[in-house]
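With one protein chain held back, the other chains of the complex are shown just where they sit.
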Amino acid sequence: MFQVRTDLALEVRELYQEEKQQEIPGVKVDQEEDTDVLVTRVDVMDQQGAEIMGKKQGMYITLESPGLRKADADLKDHISQVLAKELKALLPERKNLKALVVGLGNWNVTPDALGPKAVAKIHVTRHLFKMYQKESDDHMIEVSAISPGVMGTTGLETGEIIKGIVEHSRPDVVVVVDALASRKMERVNATIQISTTGISPGSGVGNKRMALDEESLGVPVIAVGVPTVVDAATLTNDTIQLVIKAFSKQAQAGSEFYSMLEKLKEEEKYGLIREVLEPYNANVMVTPKEIDDIILDLSQIIANGINIALHPGIDLKDVNRYIH
Amino acid sequence: MFQVRTDLALEVRELYQEEKQQEIPGVKVDQEEDTDVLVTRVDVMDQQGAEIMGKKQGMYITLESPGLRKADADLKDHISQVLAKELKALLPERKNLKALVVGLGNWNVTPDALGPKAVAKIHVTRHLFKMYQKESDDHMIEVSAISPGVMGTTGLETGEIIKGIVEHSRPDVVVVVDALASRKMERVNATIQISTTGISPGSGVGNKRMALDEESLGVPVIAVGVPTVVDAATLTNDTIQLVIKAFSKQAQAGSEFYSMLEKLKEEEKYGLIREVLEPYNANVMVTPKEIDDIILDLSQIIANGINIALHPGIDLKDVNRYIH
Amino acid sequence: MFQVRTDLALEVRELYQEEKQQEIPGVKVDQEEDTDVLVTRVDVMDQQGAEIMGKKQGMYITLESPGLRKADADLKDHISQVLAKELKALLPERKNLKALVVGLGNWNVTPDALGPKAVAKIHVTRHLFKMYQKESDDHMIEVSAISPGVMGTTGLETGEIIKGIVEHSRPDVVVVVDALASRKMERVNATIQISTTGISPGSGVGNKRMALDEESLGVPVIAVGVPTVVDAATLTNDTIQLVIKAFSKQAQAGSEFYSMLEKLKEEEKYGLIREVLEPYNANVMVTPKEIDDIILDLSQIIANGINIALHPGIDLKDVNRYIH
Partner (left out) sequence: MFQVRTDLALEVRELYQEEKQQEIPGVKVDQEEDTDVLVTRVDVMDQQGAEIMGKKQGMYITLESPGLRKADADLKDHISQVLAKELKALLPERKNLKALVVGLGNWNVTPDALGPKAVAKIHVTRHLFKMYQKESDDHMIEVSAISPGVMGTTGLETGEIIKGIVEHSRPDVVVVVDALASRKMERVNATIQISTTGISPGSGVGNKRMALDEESLGVPVIAVGVPTVVDAATLTNDTIQLVIKAFSKQAQAGSEFYSMLEKLKEEEKYGLIREVLEPYNANVMVTPKEIDDIILDLSQIIANGINIALHPGIDLKDVNRYIH
């Protein structure tokens, strides 16, 4: 059966609610909203919740703001600050924290380049702490950062690379930035998800197979992601749903045709999707035309949020200017 | 009514034939095929043909080769040579021809960057002819090349820029390279169209509004294009067609439902497409995930073909190596 | 004889003063300084001054600030504002001014990419004025922008391209951004020169042979440039001077050796420079290791200054954020 592809906990819960009209057992949700951003915190509290959602136990926080896609600088600053605040609350509480920031994805595939581009703007300090043999600083913490590339270009599992780096550089926390997929175009480039569960195998735009999480790396892993594409299959599925809905309105419940529609819903939809997408060779995505500019903006917003959350002495005034 | 968007004369003719089951009056088509490439020459011979097709009178040659998308180097070389041969036949016959090659599109939008990337690989010689005050050469002709950018980043009509350059540098022919849109994903990045009619307003992935043709520039304009995207509307339309077809098989001709399907076909399809795409904000495209690499390959193939066609002394052995 | 290569009027005057110990006739100089920037205005008032300086009549304003090279964001903002103020004073006074901004130089040669990189950040509006058929706006003026590339990659004289664009788009003023050469490393990436005389043949890092000035284009041309390299010949010359000075201190005036030093000064220095640089193939430059980052910063500062100077409604708060 066709599985809507989404990396957003928010959307998994939304799909469940659409079907069952109730909250997922074992899952607690709260929302907070200001004029510009809707913050939704989905807390997957136990194993039951995790199984229903197909997502690991932990906290999934979503920042939704359609304005993210537009060029309003003040709103973007505001979102960097909300991101910083939410992120900070999830970081281990400890003086002189040591953090490793990892950018997943492929530099050369635009919608997948969010991670590497954000990481390139992270304020990296670990080498300075080493050089000056400092243990602590009032303004900065010890931060390192790497974008290891993707398996198709390195031949290496990202997990193997990061595990080695964690073993040798001993950070207290790993922050992973990645591009995600959404089921709804309206969330693409308009949503940031923060989670305490790291990155699961098979998530993201490319193929990353080994998990990057506390279990595999031995330190807490916080993931920050933005959906940058919708699967073409999702667009096709949306279309089919709408066509069926259009017919259903005109068909009488109980009639032969109505049951045909129902039957189709169950059995043939996936076949139709495959038939539509087959000449497309499956390997297509749906993406806004101005994706290059959008990724540039988003990577700055994400980097700003992480820099503010990590370094005690960095605030918005600093991040907007001349940090490479 | 929904208009399938395509820049390929081949597809306009295909649509006509699907509906009318006959050749377009005023249009002559011939095909030639070897193991790897299907060459179709659509000759729009008179005003009637031009009106039906919505394309100007002139020759439209299409090279189709699914292999273009894969990494087979020999096939790519072969296609460069076929392109060179077809192109050469369209160039003005004249010794010491002077050519200007123009790359349309936006460097920073991957599927639209085909033109600028191909033009960056053109073997440019005009300044050398000027420097050494040469009038002719056995191996090279006088070639200049420019990628003027798009209106959104320059504020200028591309046509204004090119017209000025043609007036001051006086080429005998202009070759324009551009990214196109196709109605079928199977043709995306697998088809090259050469035409003698230049670029029409509104063609291409971005917005280019002034025509670049013999009428506006005063010299013959040959366009070389590759479809690099499919409109999301086209994917949606394909889906709707297939759903209706699936239902039609089960509905009896003459029944109320059958006529409902027919009715839908005429009236509501466009509304459905709009409803599906509305949250996508209209401004989306469907594109292969590995588009960045594909554009790199295609730009090399196109540049190779143009370099071989223009310069008498350049052949395949030369173009594959170290020309920046 | 060896000619120190410099594009800075300031340095030409400095060389004259070092030798003659007086001001150049026909040239007026005034200076203004705050804590961070030294503004020098060299006004070449008549033909005599122009001939001695080897520079056209007109105003040459230099902003010098060693801090430009460092990462101090506040200082950079300050310099953008000083640049904007000086630039504004040179613009034609007229409501609804129309401006064309031109980025000279080669995208792919880092120290020469200043112009194209700055121009990519200019706030372009001309197409919007056309689209909405507006004649005037309180916040914006009509701005277009282009980076035409260099002759080595286009085969075209930059002047030919720009002249055509000016003829077709009819701006009231042209602002040209270019990378320059300095005679002193301490000025490299630490100096901005604004002049009312446009760009002369042979200036800049690459080869640009046709002048871009009011005479050739028919509208005022304001040039904004930053020295981003020093010729290797200049470094060699500096070295030779210092060696000679070291010897001179120890040689008695009037002695045979002293006159040998003097003689060398006149006759052999150029030969020595050539001998040192010969294996270097002449085509080398001296440049800071972190040139890529520096060019990025400088292009932002220059673009900020131009955007503030041109558009009545843009100030520092806007330019620092999210303008692509």
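As written, the chains take the letters A, B and C, and residue 1 is the first residue of each chain.
Note that in this section contacts are C-beta pairs under 8 Å (C-beta built on N, C-alpha and C of every residue); 3 or more make two chains touch, one makes a residue touch a chain.
This structure is a prediction, so every number in the text was calculated from the model and none was measured.
Participant: Return the single residue from A:R126, A:K184 or A:H311 that touches the missing chain.
Facilitator: Per the contact definition at the top, the residue touching the missing chain is A:R126.
Participant: From the listed residues C:E23, C:D46 or C:E290, report the one that touches the chain absent from this view.
Facilitator: Of these options, the touching residue for the absent chain is C:E290.
Participant: Would you mind spotting which of A:I161, A:V219 or A:L296 touches the chain that isn't drawn?
Facilitator: Answering carefully, the residue with contact to the hidden chain is A:I161.
Participant: Which of A:M151, A:A190, A:A211 or A:L272 sits in contact with the chain that's absent?
Facilitator: Final answer for the missing-chain contact: A:M151.
Participant: Can you name the residues of chain C that touch the chain not displayed here?
Facilitator: Missing-chain contacts on chain C: residues 108-110, 184-186, 205, 230, 232, 235-236, 238-240, 242-244, 246-247, 250-251, 257, 260, 264, 268, 272, 275-276, 279-281, 283-293.
Participant: Which chain A residues touch the hidden chain?
Facilitator: Counting only chain A, the missing chain is touched by 120, 124-128, 142-149, 151-157, 160-161, 163-165, 167-169.
One rule holds in what follows: only the chains that are shown with their structure count from here on.
Participant: Taking all residue numbers used at the chain B/chain C interface, answer same if over half belong to both copies and different if under half do.
Facilitator: At the contact between chain B and chain C, which are copies of one sequence, the residues are largely the same (over half shared).
Participant: Determine the centre-to-centre distance between chain A and chain B, using the mean Cα coordinates as centres, and give it in whole Å.
Facilitator: 36
Participant: When the C-alpha atoms of chain A and chain C are each averaged to a single point, how far apart are the two points in Å?
Facilitator: 45
Participant: Please compute the C-alpha centroid of chain B, do the same for chain C, then give the distance between them in whole Å.
Facilitator: Roughly 41 Å, centre to centre.
Participant: Provide the list of chain A residues touching at least two other chains, using ranges where the numbers run on.
Facilitator: 293
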